[in-house]
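All remarks here apply to the structure that follows.
All protein chains but one are shown at their positions in the complex.
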Amino acid sequence: MTRPLTEEKVFKDPVHNYIHVQDTVIWRLINTPEFQRLRRIRQLGTTYLTFHGAEHSRFSHSLGVYEITRRIISQFERAGYGDWIPEERLVTLCAALLHDLGHGPFSHSIEEAFEMNHEDWTCRIIQEDTAITEILREVSPDFPQKVASVICKTYEHDIVVNLVSSPLDADRMDYLLRDAYYTGVNYGTIDIDRILRVLRPYNGRVVVKESGMHAIEDYLMSRYQMYWQVYFHPVTRSSEIILRQIFRRAKELYTNGYPFRFMIEPLSDLFEDEISVRQYLLLDEALVQTAFMQWTREKDELLSDLCNRFIHRRLYKYVEMESLDMETIDEIRRCFREAGLHPEYDLEIDFPTDLPYDVFRPGEGFHGKQILLLDRQERLREISEVSDIVRSISGIHRGRYHLYVPQDKLMPLLPHLPGNVRAIFERL
Amino acid sequence: MTRPLTEEKVFKDPVHNYIHVQDTVIWRLINTPEFQRLRRIRQLGTTYLTFHGAEHSRFSHSLGVYEITRRIISQFERAGYGDWIPEERLVTLCAALLHDLGHGPFSHSIEEAFEMNHEDWTCRIIQEDTAITEILREVSPDFPQKVASVICKTYEHDIVVNLVSSPLDADRMDYLLRDAYYTGVNYGTIDIDRILRVLRPYNGRVVVKESGMHAIEDYLMSRYQMYWQVYFHPVTRSSEIILRQIFRRAKELYTNGYPFRFMIEPLSDLFEDEISVRQYLLLDEALVQTAFMQWTREKDELLSDLCNRFIHRRLYKYVEMESLDMETIDEIRRCFREAGLHPEYDLEIDFPTDLPYDVFRPGEGFHGKQILLLDRQERLREISEVSDIVRSISGIHRGRYHLYVPQDKLMPLLPHLPGNVRAIFERL
Amino acid sequence: MTRPLTEEKVFKDPVHNYIHVQDTVIWRLINTPEFQRLRRIRQLGTTYLTFHGAEHSRFSHSLGVYEITRRIISQFERAGYGDWIPEERLVTLCAALLHDLGHGPFSHSIEEAFEMNHEDWTCRIIQEDTAITEILREVSPDFPQKVASVICKTYEHDIVVNLVSSPLDADRMDYLLRDAYYTGVNYGTIDIDRILRVLRPYNGRVVVKESGMHAIEDYLMSRYQMYWQVYFHPVTRSSEIILRQIFRRAKELYTNGYPFRFMIEPLSDLFEDEISVRQYLLLDEALVQTAFMQWTREKDELLSDLCNRFIHRRLYKYVEMESLDMETIDEIRRCFREAGLHPEYDLEIDFPTDLPYDVFRPGEGFHGKQILLLDRQERLREISEVSDIVRSISGIHRGRYHLYVPQDKLMPLLPHLPGNVRAIFERL
Partner (left out) sequence: MTRPLTEEKVFKDPVHNYIHVQDTVIWRLINTPEFQRLRRIRQLGTTYLTFHGAEHSRFSHSLGVYEITRRIISQFERAGYGDWIPEERLVTLCAALLHDLGHGPFSHSIEEAFEMNHEDWTCRIIQEDTAITEILREVSPDFPQKVASVICKTYEHDIVVNLVSSPLDADRMDYLLRDAYYTGVNYGTIDIDRILRVLRPYNGRVVVKESGMHAIEDYLMSRYQMYWQVYFHPVTRSSEIILRQIFRRAKELYTNGYPFRFMIEPLSDLFEDEISVRQYLLLDEALVQTAFMQWTREKDELLSDLCNRFIHRRLYKYVEMESLDMETIDEIRRCFREAGLHPEYDLEIDFPTDLPYDVFRPGEGFHGKQILLLDRQERLREISEVSDIVRSISGIHRGRYHLYVPQDKLMPLLPHLPGNVRAIFERL
């Protein structure tokens, strides 16, 4: 079972050219229903409503993460680095391949709406009697648990955990490259060959040879640009807001016994917070979109309006504000309510934020969230100590408040709103 | 309504970098529910099961066709060619944008299974009181009919029809480039700038300046390669076969009054061959996949098995045969039936064929399926008269018979089959 | 003479795909001996000794600068911006095309060695009876002077000067893209289509619409990376040092009446500081390399050694120092001299520095070195006021001292040097 394939198999991939599969286990894992499900879950959720090319799935991304990990390990083995444990190859590859297995449809929104966590689901799917579990168990009885523990960061060998999740892991490298490729923006084009060449296992971590500092600077700047250009794009945020509101409204209605024209099993389980692994695996974006499409014809106006907006891309618009206090928000809400709007659904405040790279703070010790440079004297230094540009971008807290509203509903009411509130939305 | 936008709008596109929208009509058409529906229909149907990157939609492709057409026209106008009619710009752009509007989910398979034609649907959607019709009607009352007639090739000005459908049209150019980009194969990389530069409107047709012959040769060779590498890939054919069988089985069951655990409105309309435009527009790939997913749990074993195969990618395998006679087929079918298999579902014979370019045959006159070169003396010649390479590939009839079967079901029965039939499938 | 070409001519270009020539004047300028000379002068001087792909010439780059300028102007004209003066098109294009005409072989090094300035030479070649002058004069008698004044930044219309030289000019955009393409590094890949879309002529300057801020951030970060990865690469600096030393030594010998085995006319004129335009135009990198090749066999050991190093790429090595005081330098020089080395040739201290973008300092007013953003309220703001990332990188003063020495000559002497000096060079 742990034997290599008699002949290597390849997948043609636009980002890595070919994905090379050399192990029977990997090949069989890819062919399970659980892994094939990832074809029906988009890598970037609703981003395709902003960048129409971004229709790629978590299936593609998962293969990519596997491939980068395979290349890193094969580099470690060629170089014969003492800090790498060759026996850990298979568990690392399986964890890399499966790390996104638990993602649900439109993952971030559904997680927020139902307070779930995809990592927990990943670990459950790996361990709870699925086709995945069965294949892993053939390697050894405790292998499913081992793979899961790498993903949960509790595995015994730090180097394996660090390879699979760290600020320079295969996950981040693949998504930068892949998301740039499919959206068509060229901010994510990092020199991955160069980065792979400068990685080294060292004292239970993956560190970077000092000569590779520029490649890492470039990688962090690409991340920074992708966050602001793609991941935090206001149109994407708007579609995520509507998605969350649909989930919220549907659950509210379900809880109140509203008679849905269309309801389907895994969704009702989800609304009851009692969803089994088997039911969870039936959830995919096809099902969610089909439900939304059907709900465009529900009697509940809020739900049908929100579903119409999502399916036909009539999103909320936004105004940007440099600052915003609670008082103003309350005032807006009050005015909205008086004007006949539902402030819980017709107003959403968003403050996107992400630090492209968290700097080391003295006294904290080295932890997994840092990128460490290894110099010729075998000294480790956190990258922002050495790189001015990383230090510069680490501290940047950009971000303004965005107020999202249904422009078409708000506009006719605008003349009736008090002057200060009207002033805010006149820029719509 | 026919006014230009005050400020050009752009879509970021991985293939053309930017899609430029300059007309209010175009902008509004893109934002209709009918056009947004194309986001939920993949450009290459089931090809993503062979090339995992090929998850792009007809929405992306339609924007691409529009953009190439826009660029061709703007080149014609810059050059001031007398054979181009500037007043036809808008109708041409609308037809280019909308030409794929009528595609259903997994279009080729559904068309075969239900004897429909996407072009008819396109024309109905354009003319039968949709949001599309309404916008076009604002240009002029007969504008919807005009746009439809361009797509149906009955429009009064040949040059417009030729621009939208011909062996060198924007449709073919965009799909070669786009399908190559998303699958990751590099056979489709044509020099589109060069091709656009050598096109000329001439006597009601788009012809090619003789100096551009090499660029066209390269384009035809790319087409040839894409057909054999991507479009006719046996794994894709296998998934299409299963898809068609699911549609066939489901309709058979529906007609016989089988009580489906899961049935949804537009599907039942489809099975009854009485589907309205409004219902047709509810059909998308999300809905089809959701139905298939639900049907994996149907009582009918054939249907549930086929749906399981499609959803979890357990496709039929094939053996290749250089020749095949009716007698052998009958023999195989008989043996399959005796062994307890259903030859109508468990055996499919496929013979892919396509001529990359149809040569002119003397006496036929010039018609829309030819590529004409215009030399300096303003003589027209069909390209294969001039290009040896085009003449060479035009005649190539490649193609072998492929027999597709469910390997897992067939293998245990193999020893019980007669020797000659067994010999065929032993290579599986 | 100012007429357009009857048919547009194109050059196939790897960076811009095609260079479009639409004016007779431009076509004729490209075909002059003066412009063709740029084929024999590399764009990046000695960088090909570090990045072997960087063998591209100033001819390619000049065509690229022309093409970007043409596209900017054509965008200005399409948009109908009031601040652009359509009559200035031709003078702008000529200045863009010719702005590098005066570069000599290995330009930066020769300029430093002989205290010349390529911009002065450009203006002289444009105005002093060359084939260039003749063609320009056919446009109007004062046209040569006009073109030259754009390059010298004294032209009457600021917008033209600003288009040709500013921190966002076509020159910088082309070289980033081109140098990245030919070296193979992927740091210089800027989204030029996006940048061109957000430029606007405004009050005699080219400014950036605020919505384009991210594209400009990306451009400035690319510049930053290209400076440190390519332009300031220590191996390139080393080859430039040797080049300068060859020029210095040869002039020294020439001045002292040394009998060269090989001497050729434009070089002797150069050494006598009395070089005419006609002689200057005979200088190219072929000639310089031929002289160096011949000089590898000169009797003067210093000259022949330096030429051997350059031709056969046996460059100086370097040690890096974070700080360096005059005293230490004097000490090293003294030791070198005592050990029999020539400190004037055998030691070179380098401190590369460049600010990727100079920030506006309050009270200075807006000047040509700044990038200004124009917001919707038509307010201008200097970019670093708005962009955290630009502000961050603007202040970065990286740079360490590099001490370059001939390792092979120094190593045998190392044991005889005093301890503190030896310690410095032991790291070689």
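The letters A, B and C name the chains in turn, as written, and every chain counts its residues from 1.
In the analysis below, a residue touches a chain if its C-beta (ideal position, glycine included) is under 8 Å from a C-beta of that chain, and two chains touch if they have at least 3 such contacts.
Note that the structure is a prediction, hence the values are computed from the model and not measured.
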| said: I'm checking contacts with the chain that's been left out. Which of B:Gln22, B:Gln145, B:Gln225 or B:Ser268 qualifies? | reply: B:Gln225
| request: Would you mind spotting which of C:Ile110, C:Val150, C:Val185 or C:Leu403 touches the chain that isn't drawn? | output: C:Val185
| remark: Filtering C:Cys152, C:Val277 or C:Met293 for touch with the omitted chain leaves C:Met293
| remark: The missing chain sits against chain C at residues 11-15, 17, 31-33, 36, 39-40, 48-49, 51-53, 55-57, 59-60, 63, 181-185, 262, 264, 282, 284-287, 289-290, 293-294, 311-314
| request: For chain A, enumerate the residues touching the unshown chain of the complex. | output: 10, 17-18, 193-194, 197
| field | Absent chain, residues of chain B that touch it | value | 185-187, 189-191, 214, 217-218, 221, 224-225, 228-229, 388-389, 392-393, 396, 398
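Throughout what follows, only the chains that are shown with their structure count from here on.
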| message | Report the chain whose CA-based centre is farthest from the CA-based centre of chain C. | response | B
| Which chain has the mean of its C-alpha atoms lying nearest to the mean of all protein C-alpha atoms shown? | A
| query | What whole-Å value do you get for the distance between chain B and chain C if each is reduced to the mean of its CA atoms? | reply | 51
| message | Centroid of chain A to centroid of chain B, CA atoms only: how many Å? | response | 33
| field | Residue list for chain A, restricted to those that touch at least two other chains | value | 185
